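Removed from the display is one protein chain of the complex; every other protein chain stays in position.
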Amino acid sequence: MTTAPHCVTDEIFLNMGPQHPSTHGVLRLMLNLDGERVMHVEPDIGFLHSSMEKVAESLDYRQFLPYADRFDYLNGMGNELAYVRAVEGLLGIEPTLRCQYIRVIMAEMNRIASHLVYYGTIGMDTGATTPFLYCFRERERVIELLENACGQRLLYHYFRIGGLRNDLPRDFCTKLRAFLHDFPPRIKEYEALLTKNVIFRHRTEGVGYLDPAVARGYGVTGPMLRGSGVDNDLRRADPYYIYPELEFDVPVLPEGDVMARHLVRQEEMRQSVRILHQCLDKLPAGEINVKVPRRLKAEPGESYARVEGPRGEIGCYVIADGTDHPYRLHWRAPSFYNLQALPAMCGNAYVADLIAILGSVDITLGDVDR
Amino acid sequence: MRQRPDHNPLHLLGLICEGIWSLLVGLYITGLNFVRPGVCERYPRRDGRPDYQPQPGYRGDFALIGDPERPGGLRCIACLQCANVCPDKCIHIVPTGAGKERHPAQFLIDAGLCQYCWMCVEICPVAAITMTPDYETSTDKPTRLIRDLEHLQARGRDLPEVLRVETEGCAAEAE
Partner (left out) sequence: MEILKLIDNWLRGAMTTWFTGHVPLIFVDILAWIVATVVILLFVSLLALILIYLERKVAAYIQGRIGPERVGPWGLLQTVMDALKLLEKEDIVPAAADHLLHTVAPVAFFMISVLGYLVIPWEETVTIAKFVDLNVGLLYLLAISSLAVIGVLMGGWGSNNKWSLLGAMRGAAQMISYEVPMLLALICVVLQAGSLSLGVIVDQQKAMGLLTWNLWHPWLWLPLIIYLVCATAEVNRVPFDIPAAESELVAGFHTEYSGMKFAFFFLAEYANLFMVGMLFATLFLGGWASPFGYPDPLHIPGVLWLLFKAMLVVIFMMWVSWTLPRLRVDQLMSLAWKLLIPASFLSLVVVSIVMLYR
């Protein structure tokens, strides 16, 4: 910026949040602005800290399960999956095949629901209010199916160690198929309304570039990493359950900007639909639960399980000390790591870009602060 | 790195066409949704429509299932398993009687602490406690969220069994 020599300009310090419409919760961004340009941005987190890792140490392995939903409240099933896999690894339990299928179905449905929230909020962040409500309309159908299966809309507590709360409800598969039939045309609709809109493209293309090396350095995972051209999807890279048997593509785009991340997520919704179709076709009959002792006591040891959530790698690290509760539990929350890359993406951005970039990180504050 | 779109005059012409096209497409889609039936549920005033029903098996407010043949008119044997398994420790039971006569003299659930995780229902050896689809639990006073024996008993009087969702497994058994 050039100014006349006699003119003294100064940067403004601006607190964006913790109460701000677009910080997706209680996130505070400390901004230094030069006019509309963001010179420096520093995320200040911790407003939603609930010390859940500490809570885990005072509860037994089963009791902590409902808390796992509450890390990333838009992706309850994915969190449960990570926790259940970690504890089952600790205890050496292998779930039945039907249980694995149902778990994958639930996780993929939750991925669709979570990406729909992203899709709506990125529209809100760039000023288009309408896609938000369309996305929530479709999300409502997913949520209703999940509610039908486990009795709650967000905090499911559906998985159990060694199995599931209950089998799939009657007509679940028919309803899910009906949704899968209706959903792809709706994605097309959103694509025409938002993704292909010339204003949205100009708002997002070339904005918030994240270098692949920087992304790896920050531990960024999920759609953000794949939007930067790194082919890393745990469903492929470190497959678990039945994923090796399923056919799906992992969208990877090299551009590394907001639009690339947006397109990755949009494509992932389509791929999730593909996965769900295959799961429903292959769903085997049989038991869903394996027998586990009533009182779970793990031998001293440790276990780390990671799954691919909608925001990236959800990791759960459990250390057992021979009692019925974890000695220590660590949660690798994808939103937390992804958010750290925010300053790296905001070079030379406008305030409006910052909002779009933050939207494209797709954080859940419950996940960031834990 | 993708370059920001440039604004030289030749490209601008293409941009105008693109802009008009995406405006028309957008108007078409929003117009289409204008005439599509809405999906909103009216709440809390239903204006004569039937009350909103959550999906079957919804985990809502609590009830204790009644059994006229047992003391206290409850199935509950006050074994305290639910109180112990509860992750939030929101169940408080005062047992009375001994042996087969054991039943709760008081049964308190703090629904404000509860996270509706279903563990108490799962662990109950006599299937005495259940969650109902009652979703309207909000009040203006936190103490009103504490459910006492009277409330739980009244809600559960007509419930024959724990409310579960019908699963495919049930269907197979029925056949």
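Here are a few things to note about the model shown:
Chains: A and B, in written order; residue numbering restarts at 1 for each.
Note that a contact is a pair of C-beta atoms (placed from the backbone, for glycine too) under 8 Å apart; a residue touches a chain by one contact, two chains touch by 3 or more.
Fair warning: this is a prediction, and the values are worked out from it, not measured in the lab.
One of A:L194, A:A305 or A:M345 touches the chain omitted from the figure, and that residue is A:L194.
Residue-wise, the contact with the chain that is not shown comes from A:G123, picked out of A:G25, A:P43 or A:G123.
The residue touching the chain not shown here, chosen from A:L133, A:C173, A:V214 or A:I242, is A:L133. Not every partner is drawn; the one left out touches chain B at residues 7, 9, 12, 15-16, 23, 26-27, 29-31, 33-34, 36, 38-40, 42, 45. Against the chain not shown here, chain A presents residues 12, 14, 20-22, 33, 36, 123-130, 133-134, 137, 193-194, 197, 199-200, 202-203, 350-353, 355.
Here, only the chains that are shown with their structure count from here on.
Annotation: 23 Å between the Cα-based centres of chain A and chain B.
Of all the residues in chain A, the ones that touch chain B in their complex are 59, 62-67, 130, 134, 137, 140, 144, 147-152, 155, 157, 165-170, 172-173, 189, 192-193, 196-199, 201-202, 205-207, 209, 255-257, 259-260, 285, 288.
Residues 1-5, 15, 18-19, 21-22, 25-26, 29-30, 33, 39, 54-59, 85, 87, 115-119, 122, 131, 164-172 of chain B are the ones that touch chain A when the two sit in their complex.
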